[in-house]
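Notes follow once the structure below has been shown.
Note that one protein chain of the assembly has been removed; the remaining protein chains are unaltered in position.
Going by the order they are written in, the chains are A and B; count residues from 1 in each one.
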Amino acid sequence: MKPTHRDLLVLFALAGWAAALPHYASEFVVSMALTCLMYATLSSSWGLFCGSTRYLSLATSAFFGIGAYTSALALEQMPWLAAIGLGAAIAAAVAVVMGAAVLHLRGTYFAVLTFGMTELIRHAITYWEKQVTGTVGRVLMVVPERDTIYLTLLGLAVLAVLTSIAVRRSRFGLAMAGIGADEQRAQTLGVNTRLVKIAGFALIAAFAGAVGAAMSVRWTYIDPHTVFNPFIGFQTVLIALIGGAATLWGPLIAAVVFSVLAETLRLQAPQIYMMSLGLLLILCVLYLPGGLASLRAQTLRQWGDDIRGGWRNLFSRKAKEAL
Amino acid sequence: MSEHRHPHPTRRAIVQAAVATPAALAFPSLLRAQAAPVRIGYTMARTGPWTTGAQVSQEPNYLLWAEQQNAAGGLNVKGSKRTIELISSDDRSDIETCVRTYEKLMGSDKVDLVLPPWGSNANFAVAPLANRFGYPFLAPTALSRRLVEMKLPYFFLLLQQPKPMMDALVAMLKENGAKSVAVIYVDDLFGLENYAALKVALAGSGMSIVEDKSYPLGVKDLSPVLRSMKDKNPDAFIGLTYPPDTILASRQSKEIGFNPKYFYASVGTAFQLYRNVMKEGAEGVLGMGSWNSKTSPSAKAYFDAHVKKFGAAKEPDRWASGATWAGLEILTAAVAKAGLDRKAIRDYVAGTEHNTIIGKIKFSGSENVGTPGTVAQWQKGEFEVVWPKANATATLVAKPNWV
Partner (left out) sequence: MSLGSWLELIASGLITGGVYALVALGLNLQYGLMRILNIAHGEFLMVGAFITYTAHVTLGINPLLMVPISFLLLMGLGLVVHRLVFRRLTRTSPTLDIFEARGLMVSFGLMFLVQNFAQTLWGGDLRGYDFMADPVAIGGAQFSANKILLLVLALTISAALIVVLNKTLYGKGVRALMQSPTGAQLMGIDTERLHPLMFGVGLGLSGVAGCLLSMTYTISPSMGEPYTVTALIVITLGGFGSMAGALAGGLALGVIEAIGMHFTNPSLKSLLSYGIFIGVLLWRPNGLFVRK
């Protein structure tokens, strides 16, 4: 079976199982599944652009928040799916503007800038809300059914993975991978790097905006601090990196693992959760830069050799000193 | 892994049994309190910027109340006594945690009753939930016109709202001849709403605002703002601040020598902590306060019980603590009358005039219209109510310069 067919089959099997979940699982499990789906979408789409082009974007929270605010403000006037679509569209538009301004900068500059812009947007909206509208947050009174929200998120997650599968096989995906490998060479080979980068950036923004739009109703109350929380962006990046940003299933698996951890630990022992997240990230970057998905038997064997070599060195040095 | 089994009952169990047996023999009603406990859930800020306020005004009262009720055999639920079981957690001054936890408490855990969290922001966020799940909320630390306007039938605000508090302040200042005011306000729901109410109250009063600045929660340094206010020499300084900022503003005003005739800082001045930190400097400082142990005999009884349980170093504050206790008194009476039928409790709370330690409380919609707006002042180590004259426990004195 071709790899694509296999991937599609797995995807639909999972989707089917997930769709049935709300009917037999408890409230808590469904809420956990919701978080899983959210991060699965966010990190899959993030990995799609940032994993291949190696441009680390920390702007996920900005797009998420934009989507959330859009749907909070728009839900009174328009139907559910339209609000989601609007959220995605506005987020993508902002991404195009942001991208055009900053995508010519390399690596660290880009990451730091996206972070700065996220914070700028957050503080701008906070200030606007406080001084102009005179409010701190917004209460959502019109809230759709829990199952609607769940199915929407499931749909978005499936769409994200499908897009991932499709893009990887397309010229667009190859162009992005080329940019990641060696941008200058890609340019000389005729790739319009600027356009590709902006398009990719807008794509992940659209997904983040859609997810934000859908999740805002979960909270019944949103304020800039909650929906523009930089931690959403950090966690997305962490999950994608630990899972293996350039792979298809890596982010998904990592998203499930971390969402479970997050939901179980967050209310009781959030510090332990965050510390383990930080530690895991450090260990991953140091020892497993390709992420968990790149873990192979060979890697484990290599680690075994490294550890044994380390011990030998230690003892031989001690032996030399003793003499 | 094998489980260790204690061959002998633990010391604690023995003591409990030793205490319970004679008590049970003496009070047969205790034997009947084997019915399921009343489960009451809430979150409270135990870490983060809201902690100071939450741990002075609210949580100690919840604990004291549960202890008092249980010591008397349990909460009176329409005639039968059932022990109170408090189910609480730290919300870390984070709204999202508040919302999720209350959703869990009311939606999945389905507790019998809930108690509200601290602060206008958190209450604003969980109010729609109260309505959705049908749990009455008696909030003692929320000030918000918006909350009142939402007309949520299950939500009750015990504290005086921005309008009466600011009207009282302006009336007092006007009567004493103040002409100019400088204002700082926290850009939180509390600060924003009080500032709006203040501006409305000042319009047409003959007093002018010479400077007004908003600042974010958690600000580290207010001295630049205070310095420029000092330069303008206003008669009154009005700080619509939270406890950490109240203390910051007071200390930094002292640091730079800013001595207006009237120094008002809203929340935090009613705390014993303020007196501890500012020492003699607290003399003459104004703030939001509505009671002390002189207000009524039951107020004194409450004060003494609080100090007995938590120690002399942890007095209740002279504003929100009183409202919290009053809310608990109302809840107790409601459960005694209506049992655990939450709709009946809500109707009782909404429709009755209640007698509490801070006076009569009556609700019009969500708002408590029984308690008037008040201003209090530190005088010789006690926070006295100085306005309106009808509720005053002392008269206004001039504020000496900072020492």
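What we mean here is this: a contact is a pair of C-beta atoms (placed from the backbone, for glycine too) under 8 Å apart; a residue touches a chain by one contact, two chains touch by 3 or more.
What you see is a predicted model; the values in this text were computed from it and never measured.
Considering B:244, B:281 or B:370, the position touching the chain not shown turns out to be B:244 (whole complex).
Across A:21, A:73, A:89 or A:117, the single residue that touches the chain missing here is A:117. Checked against the hidden chain, the listed residues B:175, B:255, B:280 or B:341 yield one contact partner: B:255. Where subunit B meets the missing chain, the touching residues are 47-49, 51-52, 92-93, 187, 213-216, 219-225, 227-228, 230-231, 244, 248, 251, 254-257.
In the full complex, subunit A touches the omitted chain through residues 54, 56, 101-102, 105-109, 111-113, 116-117, 119-120, 123-124, 127, 130-131, 234, 237-238, 241, 270-272, 274-275, 277-282, 285-286, 289.
Quick note on the criterion: only the chains that are shown with their structure count from here on.
Centre-to-centre separation of subunit A and subunit B, using mean CA positions: 41 Å. Partner subunit B is touched in their complex by these residues of subunit A: 26-28, 130-131, 134-137, 139-141, 219-221, 223, 225-226, 266-268, 270.
By the touch criterion stated above, subunit B contacts subunit A in their complex at residues 89, 92, 95-97, 99-101, 104, 107-108, 121, 124-129, 132, 146, 150, 187-189, 192, 196, 214.
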